[in-house]
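One chain of protein is taken out of this complex; the other chains stay put.
For reference, chains read A and B in written order, and residue numbers begin at 1 within each chain.
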Amino acid sequence: MDSTIYQFIALDLPPLLAALFSAIACAILGSYLVLRRQSLLGDAISHSVLPGIVVAFLVTGSRSTIPIFIGAAVAGICSAFLIEVVRKFGNVDESAAMGVIFSTFFALGILTMEQAAARNVDLDPDCLLHGQLETIFWYPPNDWATFFSWSTLGSVPAEVYASAIAAFLVIGFVVVLWKELLISSFDPALCHALGFRSDLIHHTLMVLLACAVVASFKTVGSILVIALLVCPAATARLCTDRLGVHLILSVVFACVACSTGYITAAFGPQWLGYEQSVNVAGMIAVMSGVLLGGAACFAPRYGIVARRRTGRR
Amino acid sequence: MKLFSRTTPVSSLAGRPEHSPTSPLSVHAMTVAYHQRPVIWDVEYEAPAQALIAIVGPNGAGKSTFMKACLGIIPRATGLVEFWGKRFEEQRHRVGYVPQRESVDWDFPVSAIDVVCMGRYGMIGWFRRVSREHRSRAMECLEMVGLSDFAHRQINQLSGGQQQRVFLARALAQEASLYFMDEPFAGVDAATERSIVEILKQLKADGKTVIVVHHDLSTVADYFDNVVLLNTRIIAHGPVSSTFTNDNLRRTYGGRLTILEEVGESMASQR
Partner (left out) sequence: MAFFSESSQLATEFADAFAVMTLRAGFNTALVVIGTTCLGVAAGVIGTFSLLRKRALMADALAHSALPGLALAFILGSLLGIGGKQLWLLLAGAAISGVLGVLIVQGISRTTRIQEDCAIAAVLSVFFGAGVVLLSIIQGMGTGEEGGLHHFIYGQTAAMTRGDALLTLMAAVATIMVCTLTFKEFRLICFDRGFAAATGWPISTIDFAMMAMVILITVVGLQSVGILLIVALLVIPPAGARFWTNRVSTMIPLAGCIGGVSGYLGSVASALLPGIPVGAVIVLVAGGVFFFSMIASPTRGLLGSTARHLWMRIRIAEDHLLRGIYERSEQMASSAEPHPGVYLDSLALTRHWNWLGRLLFLSWCRARGWIEIRRDKMKPEEAPDREEAPFGTILLLTPRGWEQAGRRVRNHRLWEEYLTTFTDVALSHVDYSADLVEHSLSPTIIAQLEASLATRKGAAWLLRKHRSIHPLDGTPETRASQPENHPDNIPPPSR
């Protein structure tokens, strides 16, 4: 095998795959959040899973995926539930309710994380917040003959699997519950009257969101995951008026942001003559922002330029 | 000990009629409260079958609340609501609902036909897809409201009246026997209003009951045959001719509307 190709497969392919799979999961869920006008809920959940992750980590003492998933999902559900409680019973405006809950959860997470760090537990706060795609690598077999075998699959990093599972879960969810999601997002009152449990759909969405966030925290970090949730969906919102196209476009935009972000971050500085590479997750967020900005200006019907031209509001 | 037999009509509150199981909607002693304040207070009502019923009352009288509470969309503090003598959960498929037009996001990325298909969801049930028959039935409903050319148009490109007709088509697609419509005439042009009325009359002719929250007092007598005057409680209900009187209206609106006088006069001159 060629050494550059090997290097690509070993160093670049796994983080790229992990980022792409989490991008798919996030983009689809994010589309529904944006359409349901709950974008900030994505923000809130992604902050709130932190204490769940840390506590699960402290309890089990391992970085294995399953307990962390459970911990994060529990924390995510708790926060979604508490936001509902605060909003309904506290008579607090929804965004304020989110602000209260997610910042409290997040503070709890930071405090427990610092405590864990004080006890020399290997849990880097920066990794959770900004993601460390760079640490995902792979030692595949060095020649093509042995490359295509089952044992190769076993050596793929767990993060890639985790985000792939999240992506397939989300896709499956949307395919199976397409019409239920549609009606509960569009017209909750009719959804209720027809006997579909919109609360159940909402909670399932929150569980999946927590799963997607956890699957992504290793790759893009728990804060920058918001960029993947919201930006591609908002970009797609500006480009289309069909739900199916919307979902596909947001996935495409997310993947484009991921790959361009990865390439710019990993190779861009070298092309410019610097030795140091820059943070990949941050670059992915920036790229998704660039796409959104481009769409806001130049989208065919809803962009600023098109609106100016047709004089439409 | 003398005890009455169940064969005589019974009710928890004497002097109130026991509702017949054939009535499409019977509401018994329903109270809906928000923070201790009753929005709907001890309402007793039985809707006649095969009728066009207008719910009329001042702003904040709880007209929409009444509908939503009947359908269980908002919780009732107490009360019994029965559809054909059974609970809503057992009769869901026979009840259609048209929410207020402003209650949904018309910028949502769906087409008119998709919205109409939603009316079929109750029949389709969880997980299953919308089959071709359901889709063609939805198309027929769109045709009935005269929008078949707009089937694949995005809903944000429809006018207010067209959006209202899409909602109506969705209700038709539910193929219910009893319809609740929350202000179907709000913000629609005269032509649309007429076509909606035509559809309502057609529904009645098909033996269905339609309950409509209505604002325009001047058209009540033209459009509806039955009226409910609601202001937190039901002030009066019955056929328009006997119920929609000046006296009842004044009791409903509490002298707040001087226009009532004129309406009453025009009613009297019509008769």
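As a convention for this text, a contact is a pair of C-beta atoms (placed from the backbone, for glycine too) under 8 Å apart; a residue touches a chain by one contact, two chains touch by 3 or more.
All values reported here derive from a predicted model rather than from experimental measurement.
Residue A:281 is the one among A:56, A:194 or A:281 that touches the chain not shown.
For the chain left out of this panel, the touching residue among A:110, A:156 or A:252 is A:110. Checked against the full complex, the one of B:87, B:129, B:152 or B:194 touching the unshown chain is B:87.
In the full complex, subunit A touches the omitted chain through residues 34, 37-40, 42-43, 47, 85-86, 89-93, 95-100, 103-104, 106-108, 110-111, 114, 118, 125, 129-130, 223-224, 226-227, 229-231, 233-234, 237-238, 265, 274-279, 281-286, 288-289, 292, 296, 302-304, 307.
Subunit B meets the missing chain through residues 1-7, 10-20, 23, 28-29, 31, 33, 35-38, 41-42, 44-46, 48, 60, 77-80, 87, 107, 226, 231-239, 251-256.
The criterion applied here is as follows: only the chains that are shown with their structure count from here on.
Subunit A and subunit B have CA centres that are 43 Å apart.
Within the complex, the subunit B residues that touch subunit A are 68, 71-73, 89, 92, 95, 97, 99, 103-105, 108-111, 114-115, 117-118, 121-122, 124, 126-127, 129-130, 154, 156, 170. Residues of subunit A that touch subunit B in their complex: 35, 37, 176-180, 182-183, 185-187, 189-190, 192-196, 237, 240-243, 245-246.
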